[in-house]
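Only one protein chain is missing from this complex, and each of the others stays in its spot.
Then we have chain A:
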Amino acid sequence: MSNNEFYIGWMPKAPGGFARHTKKVIIALLILTITVGVLLAISQKKFGTGQFEFGQLTNITGVYFKEPVPAIKVMSGKDLLGRSAYITIPLIGYGKSGADGILLDLEKLQHVDLNKKEITLKGTLLYNDGKLLMQIDAADNPLVSVNKTAGENMLPLQKELGEQTIQGEIVDPKCFFGVMKPGEGKPHKDCAIRCISGGIPPVLKVTNKEGDCNYYLLVGAHGEKMNEAVKEFVATPVAVKAKVVAYDDWVILYVTDQKGISPIAGWQLVKPGSQAISCIARCIK
């Protein structure tokens, strides 16, 4: 560059020395842009395999249970041992809300108590890691039909597993099992809190030493909702002291009281003991 060269932006062309230097800078920026883009893209944590069938409505027929969380139990033939196979599908609402309000409105509208009745629901499925959930939206007229009261054989098989302390992360199941990626951890914390505040039942995600996960629904000591109580513990490592009850293919944690949930250090999350319950609970995996 000549010492006399002077760059003025409003001139039609930059002086030769400036133009040559700018070309080198552009090449450097080009390399930087591609390098940063590729490195950041490949270094992302693997996305979950959850699916949300957005825009696709599915009819499901099964027995509706209001408690411990709104869910529909669906028979799905026989398993390899000839036993009746079934799957329990927790219900959730549209957006960041639970299904309770919608179901209550439907009951009022139809003048019928849906609890323990065989019903057909229309909604959007979301699923991941062996768990299936259904979103119902009032705008979709989700209640297709109401049939007879279910027989005794359809009532949930309950098994008490005693009081245990389990370590994991509280997630909102709607985002975690399909709607968002990631549906857990710090980046998703606010959303999970909003979802749980809106009535979506909180779930404790427990990861064992082998990296396998199991999921436990959280309710209060007497089966009451404890969405507000768990808000401050969402998306952070916690230890939950609870009475553990297996309800068919889900495990419910009846948290003894609010003090039953306490924060722990992240490194404590994976413990060999965490696998014990997952072996007892039936899972469709």
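Everything below uses one rule, namely that contacts are C-beta pairs under 8 Å (C-beta built on N, C-alpha and C of every residue); 3 or more make two chains touch, one makes a residue touch a chain; residues count from 1.
Following the convention adopted for this analysis, contacts and distances are computed from a predicted model.
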{"item": "Protein name as given in UniProt for the chain not displayed, \"NADH-quinone oxidoreductase subunit E\", \"Transglutaminase\", \"SusC/RagA family TonB-linked outer membrane protein\" or \"(2Fe-2S)-binding protein\"", "value": "\"(2Fe-2S)-binding protein\""}
{"item": "Residue touching the undisplayed chain, where the options are A:G123, A:G198 or A:G220", "value": "A:G198"}
{"item": "Candidates A:I8, A:L81 or A:A139 - the one touching the absent chain", "value": "A:I8"}
{"item": "Residues of chain A (touch criterion as defined above) contacting the omitted chain", "value": "1, 4, 6-14, 17-19, 21-22, 25-26, 29-30, 32-34, 36-50, 94-97, 180-182, 185-191, 193-195, 197-198, 232, 236"}
